[in-house]
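Missing here: one protein chain of the complex. Every other protein chain is in place.
Right, subunit A next:
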Amino acid sequence: MKLLIQLHTATEMASYEGCALALTLATFGHEVQLYLDAPVFGLLMQPESRLHGMIQSLDLYDMPAAWLPDDVFSGWVTGMLPADLASQLTLIPEVVNTQDFEQILRF
């Protein structure tokens, strides 16, 4: 199943649970694209947060770089993050056909 999982909620638990679901489904062969919205940027920047660590390991799960909103704030955040974490992030494409995904989940 091809899924887009969007993380919007600015709590450690919600972002962890959304990301954990993404990694688990990827382990089972599902195609998962993560989208990190601005409210979770604060958690992403905290090295001790579970979201920070899990995004760092996206490539170990053969997952594509997580999408960020295409705006100046995303560019600033990417510049502030360690290089190994920033390499796991990319701006969302200008055109996204949501019909490409069988389901979009939101946390």
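We take it that a residue touches a chain if its C-beta (ideal position, glycine included) is under 8 Å from a C-beta of that chain, and two chains touch if they have at least 3 such contacts; residues count from 1.
Everything below uses one rule, namely that contacts and distances are computed from a predicted model.
Colleague: With one chain of the assembly withheld, which option in "Diguanylate cyclase", "Peptide ABC transporter, substrate-binding protein", "tRNA 5-methylaminomethyl-2-thiouridine synthase TusD" or "NADH-quinone oxidoreductase subunit N" matches that chain's UniProt protein name?
Modeller: The chain we cannot see is, by its UniProt record, "tRNA 5-methylaminomethyl-2-thiouridine synthase TusD".
Colleague: Against the chain that's been left off, what residues of subunit A make contact? List them.
Modeller: Where subunit A meets the chain not shown: residues 1, 3, 13-14, 17, 20-21, 24-25, 27-30, 102-103, 105-107.
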